[in-house]
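Every protein chain except one is present and positioned as in the full complex.
The letters A and B name the chains in turn, as written, and every chain counts its residues from 1.
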Amino acid sequence: MIEFKNVSYHYGKEKEKTTALKNIGLAVNEGEFVAILGPNGSGKSTLARHMNGLLIPSQGEVLVDGLSTRESGVLWHIHQQVGMVFQNPDNQIIATSVEDDIAFGPENLGLDPKEIRERVDEALEIVGMQSYARHEPHMLSGGQKQRVAVAGALAMRPKYLVVDEATSMLDPRASSSMLESLKRLNKDYGITVVNITHIPDEAVLADRVLILFEGRIVKDGPPQEVFLDLNELREVGVGAPKARQIAEELIASGINLPRSILTIDELVSDLC
Amino acid sequence: MLVEMAGVGFTYMPGTPFEQVALKSIDLSISEGEFIGLIGPTGSGKSTLIQHLNGLLTPTEGKIIFRGQEVGKDIELHSAQKEIGLVFQFPETQLFAETVAKDIAFGPKNLGLPVNEVESRVREAIESVGLDYRLYARRSPFGLSGGEKRLVAIAGVLATKPRLLILDEPLSGLDLWGKTKVMQAISKLNKNGAAVVLVAHDMDEIVEHVGRVIVLNEGRVALDDKPEVVFTQIDYLRRIGLDVPKTVELFIKLKERGFDIAPKSFNLRIVINTVLALAREGQCL
Partner (left out) sequence: MSVGASFITGQYYPSGSLVHRADPRVKLLIVVTFALAVFLVKNFTGFAAIVVLLGFFIYLSRLPAILTLKGVRPLFFILAFTLLIHLGTRDGLRTGLFVDLRLIILVVGASFLTLTSTPVELTDAIESLLSPLKRIGIPSHELAMMMTIALRFIPTLSVEANKIIKAQTARGARFDSKNPLTRARSFTPILVPLFVNVFRRADELAEAMEARAYHGGDGRTRMRELKMRPGDWVGFVMAIILLAGMVWVGRMPIF
C-alpha cells in the first residue's frame, strides 16, 4: 500500500512559496488501477513524484508498504518497489541501446549479471520489444520508446507502477496500445498501476479515479461516480469522456438516460 | 485559389542509399477562408506536406502555386511565405525572448514592419489568443504554464497576419483550459477570413470544426472530402490506423442495431438532434 498521511508540499523560497499539495490523505491499495485526473498545475506530477520518494513531503508522510520516504536508508528500496514512467519518451532513456537501457535499473540494484540478463529479456518480452533489443533508442518511434521506458521500470520487478502522462506525446494508436499494456500489467501481473493523466477517456479505464485541483483531492471514486456531475468537473478544469458528454446533451434535451454512461457501447445499449 | 499543389512529389536525400519517398503526386488546392483537417497515420507524410505549403521544403517534383503564381518561378519564395503561417508541434519549445511581447514581435519584425505597426500587431496577437495584454506582455515566456506558453507561441505566428495558418497538432498535451483557448483562437482567426489547415489526431476536434478533411496515407492523398463523407469510410480509416470521432462510432453502432439513419454531419449538435428525432419517432427508447 502507498499511503499519504496529511501530505503538503511547497516549493520556492520563503517569500514566494508556492504550495503544490495541500493536506493529501490517500491510500493506494495493492492490485488497484488508479487514475489521477486534473488540469495542468493541479499538482498531479508533484503527487506522482512523492510516491517513489523523488520528492519528500514538506509536511506529513508518505509510506510505501509501511516504509517512510523520509528515511534515506530505505529510499533505494522504494525506488525499486515503485517504478516510474515519465511523459517525455526521449528524456528517460539513458543508454545507447535498448537492452542496456532496460538493464540500467537492475544494474543500480547491484544484481548478478545473469539475473540482470534474465530480467531484461523478461521485460523486453512483456512489452513486446524483443526484436529491438540491440536497437539504438533514437531510431525508435515515440510509442516504442515509451514501451522501453515501461520495460526499464519492470526490470526492477516493482510492485507499483506510477505512470506520469506517459501517453500525452504519443499518437492515438501508440497511446491505446500503451494503455492496454498497463491494463495487462495490472490484470495478469498484479502490478498496482497509478496513471496520471489529463485525458478523461483515459481515466475511464481505471477502477478508481481521483480528481486533483489546486493541490487537493476533490473527488475519489469509481469512474461512474466521479463523472456524475459534469458542471462540477468543469469548474475544476476537467472535461468528461466524450460518450458521457453526448449522453449529457441528450439528458438535457429530455431523454431519460443514466448519468453513469462512460462509453459509446453503454450509450447505445441504454438508448435502444 | 490561395495555394495549389500540382503533382508535388518529395524524396528525402535522393540518389543516396537513404533515399526515402515522402510524397507522391500530390494534387490539392486550398481556397481563401477554408478550414481543413489534415489527418493520416504517423509517417504518412503530413509534416512533409505542410512544410511544402509554406516553402520550408521545395518539392523534388511538381510545383506550388500561390495565388495563381508559381512559387520560385513567377514569385519569390519569401513573398509567399509572408502570408502563410506555420505552427509546429510543441511550438512552446521555440520561445526565446525575455518577454512575451518581444517573442511575439519576432515575426512582424522579420517582415520589416515599422515599430508602431509591430507593437499594435503584438497587442492584437496576444489578445486574439485570449490572453490579457497588460498581464502578459512583460512577463518572461519561460515562467508561464504549459498552456499559456503554447498560446504565446501561436500568437507569435498570428502576429504575421497569415492568410493561411497551418497548425501541427496544436492541442497535443494540453488540458481542458488549454485546448479550449487554442481552439477558440483558431476558430476566431478562421471566422475573420484566414484559411486554416489543422493537423490533428483528435478526430472529435476535427469533426467539430473543419469543413473539409484530407486523409494522407503513404505519401498520397487518400481521401479529400467533407467530414461526413470521409468519416463514413470507417473500415478504411481504421485499417490505416486512424480513429473515427465518437459521434461517428455512435452512428455506426446505432445503425448496426437496425436504425435507419443518414446524418447530415457528425457535428455533436447535429448528432444530438438526429438522435432526438429518432427518439421522438419512437425508434429509440
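As a working rule, a contact is a pair of C-beta atoms (placed from the backbone, for glycine too) under 8 Å apart; a residue touches a chain by one contact, two chains touch by 3 or more.
This is a predicted model, so every value here is computed, not measured.
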Residue of A:6, A:59 or A:96 in touch with the missing chain, whole complex considered: A:96
Full-complex contact with the absent chain, from A:12, A:25, A:113 or A:258: A:113
Residues belonging to subunit A that touch the chain removed from view: 49, 52, 54, 76, 79-80, 83-84, 86, 88, 90-97, 99-100, 103-113, 116-117, 120, 134, 136-139, 152-153, 156
Contact footprint on subunit B, counting only the chain that is left out: 12-13, 18, 20, 43, 51, 54, 56, 78, 81-82, 85-86, 88, 91, 93-97, 106-107, 110-111, 142, 156-157, 160
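As a working rule, only the chains that are shown with their structure count from here on.
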Rounded Å distance between subunit A and subunit B, as computed from the means of their C-alpha atoms: 30
List of subunit B residues in touch with subunit A within their complex: 41-42, 145-147, 172-178, 201-202, 204, 241-243, 246-247, 249-250, 253-254, 257, 259, 268, 271-272, 275-276, 279, 284-285
Subunit A to subunit B touching residues, read off their complex: 39-41, 87, 141, 165, 168-169, 171-174, 198, 234, 237-239, 242-243, 245-246, 249-250, 253, 255-256, 264-265, 267-268, 271-272
